[in-house]
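I have a structure here, written as structure tokens, and I will follow up with some questions on it.
Every protein chain but one is kept in place in this view of the complex.
Up next is chain A:
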Amino acid sequence: MRFVDEFRDPELGRALAAEIRQTVDPGTHLKLMEVCGGHTHSIYRYGVDDLLPENVELVHGPGCPVCVIPMGRVDDAIAMAHEPGVIFTCFGDMMRVPGSNGTLMEAKAAGADVRMVYSPLDALRIAKSEPGREVVFFAIGFETTAPSTALTLKRAKAEGVENFSCFCNHVTIVPPLRALLDSPDLRLDGFIGPGHVSTVVGARPLEFIPADYGKPVVVSGFEPVDILQSVLMILTQLRDGRCEVENQYSRVVPYEGNLRALEVMAEVFALRPHFEWRGLGFISQSGLRLSDAYADMDAERRFSVPGVRIADPKACQCGEVLKGVIRPWECKVFGTACTPERPIGTCMVSSEGACAAYYNYGRFSREREVV
């Protein structure tokens, strides 16, 4: 397929790997964080890390939308799904995320009407075809997904679909990055910036990373050649003593983002004062709720839910994995009690989760072998 095959070209990959080896200072050990779960998946699917020198380490960041949903919110979702007359709709991955008392999949098995949808528009279609039922859409995701939810809600409002509501769990990328950069646990040398979030917000919101923290950022595409080129661009900045936001993914990401998408988001959503992230705790102004103009479509106002904060299971170390403090296989339950078939933690559920990427591509319990 065009714009895909060219960026999987093994010759280009090898040439980039050689250039990376020439550029990096062999006397340093560099940690680069890929923010986005899509990058993590791609790195392990294509073995990108095996092409990097031993002293360039990729650390996985908090940008997997499924992984960051805390257990309490899953419990709230399950409570809504069990309300009489409700059809509860969500993306496929969310069906398997454990709350404190099971998953939405298990709620479905117990009789709740939980349906998987590909798009929020599918949820709206269900609402229109079942006017006697209440249809709730479990909205998750970063700025990549939030505009799609927003446009769906605008359409529902315009069409007067009264039996449709949204359980909003949309989050924003900048606050968790700032929290990570402020965390004393972690020393990072640069960032592979989130490609798809940046199609919406643009590259400008990432400028605080070089400005306030002195770390280079390269917004990157998702094919192996994209990621290798981004690593090379970060290493070149470090070598040359530069520190700025660069855009490797210029074929898709306009530096200013998608203005129409930002406009729709601003109309439909408002910032929450704080939002809980799995493993990262409460982060100020990091989550979105429906704006006052859309309050009547807010499922949290329409249904009574427990709203209780549930601590992560003790055995699960998703928090450390999400912050890049430990490698997935360093978690005590990785690949034993916690597998993609029976996940304990969210990082094992989504294909964008670091644990699932390691597990599915055979990185069970070993250090990296550099070839």
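Please note the rule applied: contacts are C-beta pairs under 8 Å (C-beta built on N, C-alpha and C of every residue); 3 or more make two chains touch, one makes a residue touch a chain; residues count from 1.
Methods note: contacts and distances are computed from a predicted model.
In the listed set "HypC/HybG/HupF family hydrogenase formation chaperone", "Oligopeptide/dipeptide ABC transporter, ATP-binding protein", "Septum site-determining protein MinD" or "Phenylacetate-CoA oxygenase subunit PaaC", the entry agreeing with the UniProt name of the missing subunit chain is "HypC/HybG/HupF family hydrogenase formation chaperone". Of the options A:H29, A:R204, A:R260 or A:R309, the residue whose C-beta touches the omitted chain is A:R260. From the set A:E6, A:D25, A:D50 or A:E330, the residue in touch with the chain omitted from the display is A:E6, counting the whole complex. Note on the undisplayed chain: of the listed residues A:T103, A:T199 or A:Q317, the one touching it is A:T199.
Interface note: of A:N55, A:S119, A:S183 or A:S291, the residue touching the hidden chain in the full complex is A:S119. The chain that is not drawn here is touched, among residues A:L52, A:V66, A:V114 or A:L151, by A:L151. Mapped onto chain A, the footprint of the missing chain covers residues 1-3, 6-7, 11-12, 14-16, 18-19, 91, 118-122, 141, 144-145, 147-148, 151, 155, 196, 199-200, 225, 229, 248, 250-254, 258-261, 264.
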